[in-house]
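Accompanying notes for the structure given below.
With one protein chain removed, the remaining protein chains of the complex are shown where they sit.
Our next item is chain A:
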Amino acid sequence: MTSRRHRVQHSLIDTTPSIHRDMTGTKRSWEGDPLVDKTKPTNTAKNNNADANAAMDEPSSKVLSIFGTFRDELDEHHDRRERIIKTSRDITALSKKIIFSLQRTRTIKSSLPPTIAKETTTRFDQIHSLFTSLAPDLTAVNTWRYQRNISPGIQEFIEALSFHHYILTQELITKEEVQAKLPREVLVTEEDYLMGLFDLTGEIMRFAVTGLSSGAATSAKSQEKQEGNKGEVGEGDGGAEGELRMLPEFQAGLVVDLRAMRALFEMLSVPRRHHMLRDFGKKMDVMQSSVEKVEKAAYGILVRGSERPAGWMPDLSHAVDVESY
């Protein structure tokens, strides 16, 4: 359709000069010119037109057929790309839900409460089938072609998976372990893995800060003393005067792990020309502030923990449930 429009425009351009040419000298009287004079030039102009069209048809149809092929190819590419982006978003959403559920636990290095365990397992299964559905779109050359489109989903998945792994074992999941959870076609790049670990520090931070402020720190101690009553938690802590104030072991473990991770992250050297550099700097800042938040929280608990009113609890009803479990 468009090409026809162009052809029409074109023929206008073509005719005008021939009219003008034949009428040079009588330019001024062009509008009022007798029609008799005009017939001859218009005829030749028409012939010119036909010639022009005939000459144009050939290359034009060639261009059009070439672009027709391109269109099909590009459509295929865009469809695939959109499919992947959509799935990546779904994976991100599911991963976030897993992370939220996991943030409701208060224990580490032990099995999850059944409700949470069930929830995360179903979600991980859902994610796995989403990844599997993408596998045909990510074969051969397409593995890397669409890497950027699937990458956000993978990073979020790594965040969820590594957090899950960390809560269960207090260890970092390795890249190989992540890859083993995914279909072969889905690639876990070093970049995605690293970015996932950066995000993991944020989750550990939230986990640690909630744990510290909800009194889990002291309740662990109380449990040792067989003083399960949460109402006495504050008192119990305050009563330990003269004693060296210490964080309970597993809370201290979180702080130690975060510090270790920070040090290791900071040791990584990513050259300026490496493409992951930009994200790297941003994530590094966030990670550093996460670690500092936890350090501050730990400090606050040790110094001021006893000053909290007895029985004070942050509004984390679900967390308490889990704890009493």
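Brief remarks follow.
By our rule, a contact is a pair of C-beta atoms (placed from the backbone, for glycine too) under 8 Å apart; a residue touches a chain by one contact, two chains touch by 3 or more; residues count from 1.
In this text, contacts and distances are computed from a predicted model.
Of the candidates "General transcription and DNA repair factor IIH subunit TFB4", "Protein kinase domain-containing protein", "Translin-1" or "Alpha-1,3-glucosyltransferase", the chain left out of this view carries the UniProt protein name "Translin-1".
Although one chain is not displayed, its contacts with chain A can still be listed: residues 2-3, 6, 9-10, 13-14, 16-18, 20-21, 24, 48, 51-52, 55-56, 58-60, 62-64, 66-68, 70-71, 73-75, 78, 81, 139-141, 143-145, 147, 170-172, 174-175, 190, 193-194, 257, 260-261, 264-265, 267-271, 273-275.
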